[in-house]
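Complex shown without one protein chain; remaining protein chains in place.
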Amino acid sequence: MTNEDLKNKLTELFPSATFEEGGEFINFFIEPSQWKSCAKELKEKAGLDFDYLFCVTCVDWKTHLTMVYHLSSTIHRHSIVVKVKLNRDQPEIDTVCDIWKTAEFHEREAFDFFGVTFINHPDLRRLFLTDDWVGFPLRKDYDDPINMIKL
Amino acid sequence: MLSLENIINGIHTWLNNTFDPTLALTCEFVLLGITAIAIFAVLGLVLVLMERKVAAIMQIRKGPNRVGPFGMFQTVADTLKLIMKEGLTPDGADKVLFNLAPFIVMIAAMLLLAPIPFAKGVQMWDINIGVLFISAVSSISVIGILMAGWASNNKYSLLGAMRSGAQIVSYELSAGLSVITIVILTGSLQLSEIVNAQQNGWWIFKGHIPVLISFVTFIIAVTAETNRAPFDLAEAESELTAGFHTEYSGMKFALFFLAEYINIFIACAIGATLFLGGWMPFHIGNWEGFNAIMDYIPSSIWFVGKTFFLIFLMMWFRWTFPRLRVDQLLNLEWKYLLPISMLNLLVVTVMAIMGWYF
Partner (left out) sequence: MFEEIGTTEDGYMVINIGPQHPATHGVLHLVMTLNGETIVKTEPHLGYIHRSIEKMSESLTYRQFIYATSRMDYLSSHINNHGCSLCVEKGLQIEVPERAQIIRVIMDELTRIASHELWWGAMAMDLGAFTPFFHAFRERETITEIMEETCGARLTMNYICPGGVMADLHPDFQKKVKSFITLYKSKINEYNELVTGNIIFQNRMKGVGYLSKEDAISFGCTGPVGRASGVSCDIRKLYPYEVYGKLQFDEILETAGDSFARYMVRIHEMNQSIRIIEQLIDNIPDGEFLAKTKAVLKLPKGEFYQRVETARGEFGVYIVSEGGTTPYRIKYRSPGFSNLSALPTMVKGSKIGDLIAAMGTLDLVIPDLDR
């Protein structure tokens, strides 16, 4: 499916989604509350079949956080990028690890470094850092005066 | 002719002529003890060096080559290092058992040196139930290993010890059954008798295929019994770090290490005695000239040569094969080796009754 067809189909399915131009993939934004149902649709809808989640990223935009999900289909070989804007003070989003199992680790990583809480995640603990670590290091305002070397 | 037998007889006569019989006997006991410890130490050093050299050849490298000519004193240096290291006892360990275990393993290994005929007429103790003694005493070492594993209070050690227990107890059966085939053919449990029975040919040649089968079974079983790769599950470095001796250090570790090599030597020595004619030279039928040349080689050289050939075989296994998994190991014993050796025993019995051997 070409990007254009895909875009039409997605607009049809998720009327509330907004698209972002540019880049090689189709980017679209969706509300955090709709993300879980959207993810289910993307995975199960025939013709979309996004069964392969290959990258989960969190970006700190200082005003808000954005979760970026790179999805691909091993059947049709098309890819999309789904973005979900989150409140920076209390970032909460539904987990998708029951849809794509790989999300379990990737979400723990996002929790570890950005403090995003994944609702219903089976085992939401710090993955890389120690359990008593304070703060979320990959956020832009994180500061560690002892260990960080400013350039 | 200067041979080991003559030297020993000479010492015996001299002692008896000089002192009264009780003192002479005591002296002989002390000498034997010293010899046993010396053999233990020297064999350990030689075999460790040999293992490292064999491994090096298989792995296209040089092996130890810095200490002494061809790295001959490398193991001496290593032993010195181990002696000087602190023998640590973990806080949570059962102190008595933990410190006792290496000695039990070592003593079991040293006891086994007693009935082995090293050369013609050179035997510490020509006991009339030699084979039985060997199979009985060799099982004692498993107690030491279990003790070490349990007393360390370490989960890796415990797993290793349990594996080792299961393994040694099972493989004891096949080893025993394959030894019994020779006992049946010879009609004696005495090791010197068994060697003498091979005057006109080694059992491996005289006994046809059944003895060959039991020889192969024996080699597999003793490799497993001495916890050597591919059956080194008790140590299994990539799974259990070091298995039952994970917590040991210094000389206590060295005792385990040496005991392992002595056990290899003894297993191979028994194999050589039972199947390859012990110190008996290699003879071919009526070739008088050839046989005379073979007789000229001292019997001790024959014994050591055969034993080291078998040791080399075991080292070859170790550096070639991957390790088995614990359930595969037990499957191999209970589903294949044991039935085969039982059947083989039956065949050998029939063979012995009918006299179908040379």
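The letters A and B name the chains in turn, as written, and every chain counts its residues from 1.
We take it that contacts are C-beta pairs under 8 Å (C-beta built on N, C-alpha and C of every residue); 3 or more make two chains touch, one makes a residue touch a chain.
Values in this document were obtained by computation on a predicted structure and should not be read as measured data.
Asks: Per the definition of touch given earlier, which of B:Glu28, B:Glu239 or B:Asp295 contacts the omitted chain?
Replies: Of the candidates B:Glu28, B:Glu239 or B:Asp295, B:Glu239 is in touch with the missing chain.
Asks: Identify the residues of chain A touching the omitted chain, counting contacts across the whole complex.
Replies: On the chain A side, contact with the omitted chain comes from 22-25, 27, 51-55, 57, 59-60, 68, 70, 74, 77, 81, 100-102, 104-106, 109, 126-130, 137-138, 150-151.
Asks: Taking the full complex into account, what residues of chain B touch the chain not shown?
Replies: 55, 58-61, 92, 94, 153, 155-156, 158-159, 163, 229-230, 232-233, 236-241, 319-328
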